Every structure is written in C-alpha cells, then in structure tokens.
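Note sheet for the following structure.
All protein chains but one are shown at their positions in the complex.
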Amino acid sequence: MSGWLSPEEWDAVALSLRVAFWATLVSLPPGILVAHALARWRFPGRQLLNGLVHLPLILPPVATGYLLLATFGRRAPVGQFLEQTLGIVFAFRWTGAALAAGIMAFPLMVRAIRLAIEAVDPRLEQAAATLGAARPLVFLTVTLPLILPGVIVGAILAFAKAMGEFGATITFVSNIPGQTQTLPSAIYAFLQVPGGEASALRLVLVSVAVAMGALLLSELVATRVARWIAGR
Amino acid sequence: MSGWLSPEEWDAVALSLRVAFWATLVSLPPGILVAHALARWRFPGRQLLNGLVHLPLILPPVATGYLLLATFGRRAPVGQFLEQTLGIVFAFRWTGAALAAGIMAFPLMVRAIRLAIEAVDPRLEQAAATLGAARPLVFLTVTLPLILPGVIVGAILAFAKAMGEFGATITFVSNIPGQTQTLPSAIYAFLQVPGGEASALRLVLVSVAVAMGALLLSELVATRVARWIAGR
Amino acid sequence: MTLSVRLAHDFPGFALDVAFDAPPGVTVLFGRSGSGKTTVANAVAGLLRPRAGRVAVNGAVLLDTEAGRFLPPHRRRVGYVFQQDRLFPHLSVARNLKYGRLFARGTPEDFGHVVALLGIGDLLRRRTADLSGGERQRVAIGRALLSAPQLLLMDEPLAALDDPRKAEILPYLERLRDETRVPLIYVSHSVPEVARLATTVVMLDAGRVQRAGPAAEILSDIGAIPTLGVADAGAVLTGRVARQHDDGLTEIAVSGGVLYLPMVDAPPGAQIRIRIEARDVILSRARPEGLSALNILPATVAAVREGEGPGVMVQLRAGQDLLLARITRRSARALGIGEGVDCFGIVKTVAVTRQNVGLIGD
Amino acid sequence: MTLSVRLAHDFPGFALDVAFDAPPGVTVLFGRSGSGKTTVANAVAGLLRPRAGRVAVNGAVLLDTEAGRFLPPHRRRVGYVFQQDRLFPHLSVARNLKYGRLFARGTPEDFGHVVALLGIGDLLRRRTADLSGGERQRVAIGRALLSAPQLLLMDEPLAALDDPRKAEILPYLERLRDETRVPLIYVSHSVPEVARLATTVVMLDAGRVQRAGPAAEILSDIGAIPTLGVADAGAVLTGRVARQHDDGLTEIAVSGGVLYLPMVDAPPGAQIRIRIEARDVILSRARPEGLSALNILPATVAAVREGEGPGVMVQLRAGQDLLLARITRRSARALGIGEGVDCFGIVKTVAVTRQNVGLIGD
Partner (left out) sequence: GTVTVFAAASTREALDRAAEAWEAETGHEVVLSYAGSSALARQIQQGAPAQLFLSANADWMDVLQDEGLIDPDTRSDLLGNRLVLIAAPGAVLPDPLAPGALARALDDERLAMALVDAVPAGIYGKAALAHLGLWDALAPKVAQADNVRAALALVARGEAPFGVVYATDAAAEPAVTVAARFPPDSHPPIRYPLAAMRDAGPEARALLRWLNGPQAAAIFRDHGFTVPDRAP
C-alpha cells in the first residue's frame, strides 16, 4: 500500500484525517450549543443566527473560502487580532483547513443535533427538574444522552463533509503539499492534469475507503447508542 | 432592483431557484424511501447503500461532477440509455444541474429524514397495525406525518445545498448562461477577475436573501408542523 | 372453544409458558404485576413473536409457530386498548377514534353511541396531548371499539377512570360480550370488575397459568382466594329476574331461595349473575328477625378453610349455588360452624351493588 | 397550615379556579376524570405557570404571581409521581432511582428499604423500556421517594398495581405521612385509599373545589356521597387499640362502644382510624343475637337521606362518631327508621379489612 501511494499522497491522507477529526471535534460543542439555542430558546436574533449557520451551505464554497480569507487572513482584522493576542494563525496552516472544513460542515451538524433535540420529550426534562436538577444539569444528564444518536449523526455528517471539503479550503488556505493539501485538493490537482484521472481515481478510492471506514464505525456506535437509549 | 441586477443575473437567480426547487422535490420521494430503508429495514447491502448515499459528501464536488459526467453524460452508458429510451438528457441542461444539486444534497436529506424516522415511537406504528393498517398505510398515516418536521428539515437542507452547489454542477453541465448558469457559477466567475468582488458580493447578497427567505419560510412551516404533531 | 392460546417465550429473567382455552365471552387475565399479562396480550395481537405457540380465535389461526404461520398484526383485526395508551399525537381525538374505520372490514360500532358512552363528545376536536389521563384512556377505548375488531384486547382499560365512569362503561362491555360474538381478553386487577365481566378467568403467576376456568368456578373456589386476595373473595351466583318491585328492588330467584337486589335493569325472566362478596355474608344458626338485611338464604356448610389471620372462609351450598362467607374464627367457634352444619346466610341488599350484578345474554 | 394553594388558570374549554389550605399530612385530590387534579399538581410542581395564584408549602412560597415569584421546578424539591410515568429511557432502573439523589439537599430515604418495599430489587439492572406497567409505576414511586423531597405529589400512583402490592405500599405511605413532615398531595379515584391515607380531602369538580376539609368530616358527610359514589360511601371513626386477643382480633375502643377488628398491628393505646363502609352496616331495632357479626354499636339516627334508587343513606351517631349505613327503603320502612330513632349498627368484623384501617401518628 505504501508503494501504491506516494509519500506526498500519504501526507494528504494523514492531513485530511487530521483536519476532519479536529474540525468535527472542535465544532461539536458550539454545534450542540447553537442547536440547543435554535431548538429551545427564544431570543431576538434567533432567525439571524439560524440564517448565519446555514450560510456556508447556501454560498458557493469558493465564496465562503473568500469570506474566510477576508476575515481570518493574516492581513484581515480578525486574523490579525487572533495572531497578536492568542498567537493563533489560521491562514495557510492545517488549522485553517480545519476551520474551513468545520465551518462548511457546521450547518449539517447543527441541523442533525437540532432535529434530535426537538424530538426529546420535554416531559422527561420536566421530570428531571422536579427531581432537583437545574437546567444545565438536566441538559447534561437527560437531554444530552437522549440526543446522543443525533450528535453522532451530526458528527458523522461533519466528518464526511470535512473529508470532502475542497472549494472553501483551497480558496482559504491554498493547496500546499504537506501543510494544507488535503485529499480533495490532491484529487482536484490530479483532475487538473490531463490523464490525471487514474491518479485521481486512486485517491478517490482512498478517500472513500477512509471515509467509509469512519462512517461504518460511527454508524455502529450510533446504532448501539440509539438502541441503548431507546432500550428496545 | 431590476436595475441592480443585469438580465443575465436575473436569469441566474431564476435558474438557481428552479434547479433547487426541482432537485429538492424530485429527491424527496427517494430520499424518504432510502431513509426508511436505512432506518428500519435489514437487508444485505444496507451498509453499502449507506456508504453510497454519503459518497457525494465525502468526495470533492469536482470528483462527483466527473463521476456524473462519466455516468450521465451523453456518451456515457446510463446517459445514452436514458436519452434513447426516455428522451431524458442531462448533459448541458438545467435538468443536469438539478441532478447534480440533487445528488450533492441527497446525503443531507436522507440523514435528516432518517434521524426523524428513528425517533418515531414504533409502538405507535404497532397501534396502527392493530387497528388494521397494513405496513404501507401505517407509513402513510402515522410514520409520515410524524416525521414531517424531519422531512421539511431535510428539504430545507437540500434546497440550501442545491442553491449553493457549484463544483459538481459546473463540472457536469458547465456554465451556459440562461441554461445552466446558476448563481454560484456567476459568483465564481466574478471572483475570478480582479475587482470582481463587488459584483460577486451583490450576487452573494441575492443568493443569501433568496435562500434565507426560503429558509425562514420552511422554518416557519416546520415549527408549525412540529407543534401540530407534538400537540404541545 | 372460541379462543385457544398456547404460548412460550423467554425474556432474560422471565419465562412465559401458558396455555388456555376459552369459550365465547370475556376471558380475564388476572395476576400480579409482572406475571405476564401484557406479554400474552402482545403475543395474541401479533406484536410479539413468541418462541413457540399457537393462537386461534373463532377458528381462525392467528399464529402457529409449528406450521410456520404468523398473521401480521394488521390482519388479525384485534382492537387493542394498551396499558399505556398509544394515541396518535398528530391526530385529533375524532381522527384517532375514526382511524380504525379506515381499514375496518366489519361493521364498526356506531360512532355517536361510543362517543356518548365514553363521555368524550366535548373532546372530539382536541389534540390528544392535552387530554387528562382518564380522557386519554377513554379515547383509547373508543378507538379500539370503533375498529370493528374480531377480537378485543383490553389491558387494564379502566384503571385510570373514576368509579362513576367505570359504572357507565362496564354495562357496555357486558353488552358487547353478550350481544356480539367478539371475544374479549381483559386484563384487570379489580376483582369486582373480573367478577362482573369474566366468562373465563385465567390466573397467571410468574408466566404460568396457575388456575383457569369458568369465572363462577374460579371465583367461588376456596383455593383461589390467596391469589385473588382475601378482601376481594366472593362467589358468583346465577339467578333469574322474578319480579320488579315498586320500591326499586328486584326480586331474583336463585336456586337456594329469593334475593332482593337494588334495581336490576332487566325484564322478568332475564338471567343474571350476582357476585356476593364473602365479607358481606353474615351467618346465623337461627333465622334472624328484625334486621335491615332482606336476603336470608338457608344453606349448608360445604367447606371451612382457616387462613393465617383471625378469619375463616366458609363455603356454603345454597341450592345449586356456592356462597362464600368470611367470618372470624371466634364467631365460627361461637356458632359451631363446621362441615355439614345448616345455617342461614344473610346478605345485605345494598351490599350487592350494581357493580356486582351482570346480565347474561343467551 | 402546611400547604396553601390558590390557583387560577384557563385552558381553552377548561377553567381552573381552586383554593384550599391543608394541615400536615396527606391532602387527597379527588374528582372525576378531567376535573383538574393533574393540572393542580402540575402547577404546584412548577411545571405549569398559572395565570394567577399562590402556593406555599411549610411556609416556603413556591409561587406568588402577585409578588412576581415563580420558583423554578428544580428548586421546589417536589417528588412527583406522574400519572403517566416518565422514567428516563437511557438509564437503568437503579440509575433512575438514584437520579434524584444527585441533587438532593436533604437526607433521602434508605435506598435498600425503598427497593425492598416496592419489590423492584430484581429489576435494578434492567432498562426501563421492557418493564411491565406495574413495574414502571413502582420505579417511578421509588424515584420520587428517593429524591429527598420537601413535598410529594402522587398522581394516581397505585392505579396500575394489584391489590396485594397496594396493600404493601399503603402502610409505607402512612408511615411517611406520620413520621416525616413531608406533605403529600395525592390524586386518587379509590375511596378506600382516600379514606385510609387522607388527612384532608379536596373534592374537585370541573376545575373548582366542591368540598374540602378533614377526611373524616368529608367522608362521613352525607352531602358528599354523590361525588364519592354511593357504592363507596363510608364513615371514618377514630379509636384506640384496647387489647390484642389471642384469636387474631384486636379490640378497639371507639366513643360509641367496642369494635373487634382483624389484627391491627399496633400496641395498646395506639390511635387508629377505621373506615366503615355504609354498605357494610346492618341496622336492627333490637340487639341481635346469634349472628356471626361481632360488632354491635348502639346508635341514634342523625339523618336519613333518600337517593334515586331503592337505597336510603342513614347517618348514625354512635357516641362521638358518625356512622353511615346504607339500607333499602323497604327495610327503612319496615324498621321504622327516622331521625332520632334508637337502633343498633351491626358491622361484620371482617368487612373492615386491613385496607380500611390506618394508624395515626402523633
């Protein structure tokens, strides 16, 4: 297998996994928070937040990448601020690829989790409250376990999307081998080369294999968790 | 407003709406079917189907576009077959753009619906069966109404995605003004030229406005439907 | 036999293995919490596929694992009132009620009649989520009744209802039992309900049939008392309406004499059954005078059974019927009660409430 | 007053407007299906925010809409047994039971004791979805008891349980009532349960309080009978254990004489209350002899009330206590029963089952 992929391609595989993993992991807490806010809270600007979350889905990825660049670039206000205060640089780093992937995947994650939250019977949360659990504790001990299948589905979607994200990533952090060249960028690069289809196909297969593996695994976990929760 | 957008841009707006609408509408029945199969049936090849559905999410859109081209193109086996038997042509038509958008949006739709199906209490379906309803009727009279919020969410996601889809669409059906030039292609084109940002931004705003309108509307419908179903 | 059930199934920690046959009428499943009543009902409805078994209703085989037959639930035409109601949350009360009619193959009960009976006329346009517990249960009963079932399954249908409401619904279930050929499997913890409705009683204990047979036999059976609960023990007599009196009493001829009961709404000649609770029967060696109790039946002691407490259960033969009387050991000794002794059974007229009287159709 | 409730709320088609105060002990909400019992419980628990009202428990104000006070549910410390159990599906039975302990501020009941009492020891590791109806309800009761509540709300907690199980749980609730200062609001349709547990009875009808007051008063009140149901009418007497007899009988001194009851598990001197159902009392003008009934109380007719049926409700004064007797009109005429007439009330010893006897703590 190592002969089948070049070291550079291995780098791309490893990088894609790393990017997808972190993009998913880091966006989970805000994803759950935002989903909960959209599902259960009533506040001014709720619809605005809802729209904002969906934005990456509606815009062409290239436009999203461009907006990211204009926001988190090293010359851009937020990017400069983050670099100077926290020392975090997104531009042209794998972290930026993760940011782009995370943002592109965010609407999918939020939607899945929100759907799960809306399906939770509020009477169970009420029961927990009568047993003395304050709101955040009700969330942690009742709501969260009950929405776990939805959270897992959200994470799967986000991971898959992060594995496939290309347009925003290449626009935002470019396509630097070993640093920001993810599998999709590599595939794209091959598709740009006449006769590169064979190489592209090879990477597509790798990409599919990796993503399917992750998918199957999480599917398995999700099924288990769902069965465990429903007790059926 | 009509002065603000060129006639060609108006065409793109109209086309995007048409493409997103049809992509969503046509993929709903198979989306529900597949979601139901994945959620409730046990059959060999279930995981394969599951993987297949997720493929467009995992692959870079351009790769999906190539696969579509290799499958539904005029010289491709399925494309030729469809053209000769049913007279359906996808290549370089808006129908192809709808196909691409639909396929790219399919995993999102299926996932949302599947999540909703998994949240339906099977004991209600059992109750319907004891009242004499055969499986398909149970589905139509109990399951489907109960998953309607999920179906709507799936449709919203699909519509939004279809509005934003670019990579697979342009690869598959190119960019033919008035026929396959959707908003994202137009935005992409503007972003390619120096100083095109202003024009791109204008289209981004239109795109956002249109999609947000659709989003808000469906959000409203979904909330109503959900409240109506939960009766809370 | 109208109903023939043979089931074996295993859950972790619980094994069901029951077999019983029942004639037309109401078959009551009786037993403690966790004894397997709902499991049996589910298997009969086709919601549980048992490891092994056979279920036949009115000659139709619903399940026969040996023959590989498993009729799916929707083709069994059972009207099932679940222990926890399963109303459709997306449908109004009226739509819930009418749901079964969509698929009914027989002639369903009259809608207006069922609605009036259950007192849910005001709820028809409501969503089910806001209904009170008893309202939900009534809607669930109505939904099952209106589906033109071939077999009714009711899992503690009246548990959430108040007594006046129960008193309204019970006669309807009796009528259903007597006038239609729809067999009814009824799960209940309430002995008066059982006594009133049951044609057949099946007592379950830890997944097994402990006792099964005609209601009158099982309920008057001194050996069944521990399961029924001493407090609820009582015998079931059959009698015939002899005359309606002006003061609201009905004169009933039983094999051992005459009983006066609060108005029984049946024409002279009608057959009825009367449950007389053991605790309501007083014994006397001499015919008592000047009591407010109107019913005095001459009887012979058939059996005496001492329990752990201070009580003694006395089985009396009055004519063809068996009566049960529960008295204190002290009284038994004082009165010299023993097998073969002649005495009088005194029953207060009002102790036999409408709850305890049921009509028997032909 | 331990409990003070004043609530007004409107649902489409249903208006709640209740006010009642109650001393320590058990306050029973009694009323027909849909009369508003659960709505009151929800408002007390903080799950419903009423249009207007005030709820105070042991001096703590949980709600006061005028003062703009609304204590959120989790700070009210109510142990709520819901009418439809709301077990957590993702937790085992044991985890469900222990859930409240995580947040309990007081000392919860002993876990092992509650588990044993409810007979759910074998279920601890089970998922809740597979439990039988009665098992679920028992777990729900246990969960509420173990949360160290300041107030218990129980909405028909025993409706799904069989009589033997009820008989095991009721004494525990009595103990809770008598030994702890935890007030208990109890919704029930069962008059025996009410008679046994209630300190205060609040009768609801269509969202309004129809009658409220001490249990003995309400239950012996001839005017309350239509709501309670004639069949279940009965008076509550208080007495003191005088002596335990060898043959399993307990001698109880009541103000009007002596009653012999099946073993009451209490030391001499203990105060108890005894519910005597109206249908279990026989009247006689002369002191009867040679009957199996041991309890004969001399009494004077205090009131007579004719119903629609053939029955007559007779209220008797026996010493300080009131008794109710339900007899036929025919007997009443034959015996010449009228206000002020002296007679004897005959009560079968065994008719007063353990269900009908409750201890009163001090």
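Each chain carries a letter (A, B, C and D) given by its place in the written order, and its residues are counted from 1.
Everything below uses one rule, namely that a residue touches a chain if its C-beta (ideal position, glycine included) is under 8 Å from a C-beta of that chain, and two chains touch if they have at least 3 such contacts.
What you see is a predicted model, and the numbers here were worked out from it, not measured in a lab.
Undergrad: Based on the whole complex, identify which of A:Thr95, A:Thr141, A:Asn175 or A:Ser207 touches the chain you can't see.
TA: A:Asn175
Undergrad: Can you say which of A:Ala91, A:Met109, A:Ala155 or A:Ile187 touches the chain missing from this structure?
TA: Checking each option in A:Ala91, A:Met109, A:Ala155 or A:Ile187, the one touching the absent chain turns out to be A:Ala91.
Undergrad: Among A:Ala14, A:Leu33 or A:Val193, which residue is in touch with the absent chain?
TA: In the full complex, the listed residue that touches the missing chain is A:Val193.
Undergrad: Per the definition of touch given earlier, which of B:Leu52, B:Ala189 or B:Val221 contacts the omitted chain?
TA: Only one listed residue reaches the unshown chain, and that is B:Ala189.
Undergrad: Hey, which chain A residues sit against the chain that's not shown?
TA: Chain A touches the chain not shown through residues 62, 65-66, 69-70, 73-76, 79, 91-92, 170-171, 173-181, 189, 191-195.
Undergrad: In the whole complex, what residues of chain B lie against the chain that is missing from view?
TA: 62, 66, 69-70, 73-76, 91-92, 167, 170-171, 173-176, 180-181, 185, 188-194, 196
To be clear about the criterion, only the chains that are shown with their structure count from here on.
Undergrad: Based on CA centres, what chain would you say lies at the far end from chain A?
TA: The chain lying farthest from chain A is C.
Undergrad: Just give me the whole-number Å value for how far the CA centre of chain B lies from that of chain C.
TA: Chain B and chain C have C-alpha centres separated by 57 Å.
Undergrad: When the centre of a chain is set as the mean of its C-alpha atoms, what distance in Å lies between chain C and chain D?
TA: Taking the mean C-alpha position of each chain, the two centres sit 26 Å apart.
Undergrad: Going through chain C residue by residue, note those that touch at least 2 other chains and give them in order.
TA: 130
Undergrad: Enumerate the residues of chain B that touch no fewer than two other chains.
TA: In chain B, 232 touch at least two other chains.
Undergrad: Looking only at which chains touch which, which shape fits best: line, ring, star, complete or other?
TA: Topology of touching chains reads as a ring, each chain with two neighbours.
Undergrad: Please give all chain pairs that are in touch with each other.
TA: All chain pairs meeting the touch criterion are A-B, A-D, B-C, C-D.
Undergrad: So in the complex, which bits of chain B are touching chain C?
TA: Chain B reaches chain C through residues 121, 123-124, 126-135, 137-138, 141-142, 145-146, 228-232.
Undergrad: Chain C touches which residues of chain D in the complex?
TA: Against chain C, chain D makes touches at 11, 13, 31-34, 37-38, 83-84, 122, 126, 130, 132-135, 138, 155-156, 159-165, 167, 189, 191, 229-232, 245, 247-249, 260, 262-263, 278-280, 282-286, 288, 290-294, 309-311, 325-332, 335, 337, 346, 348-351, 353-355.
Undergrad: Please output the residues of chain D touching chain A within their complex, sorted ascending.
TA: 45-47, 72-80, 82, 86, 88-91, 99-100, 102-105, 127-130, 143-144, 147
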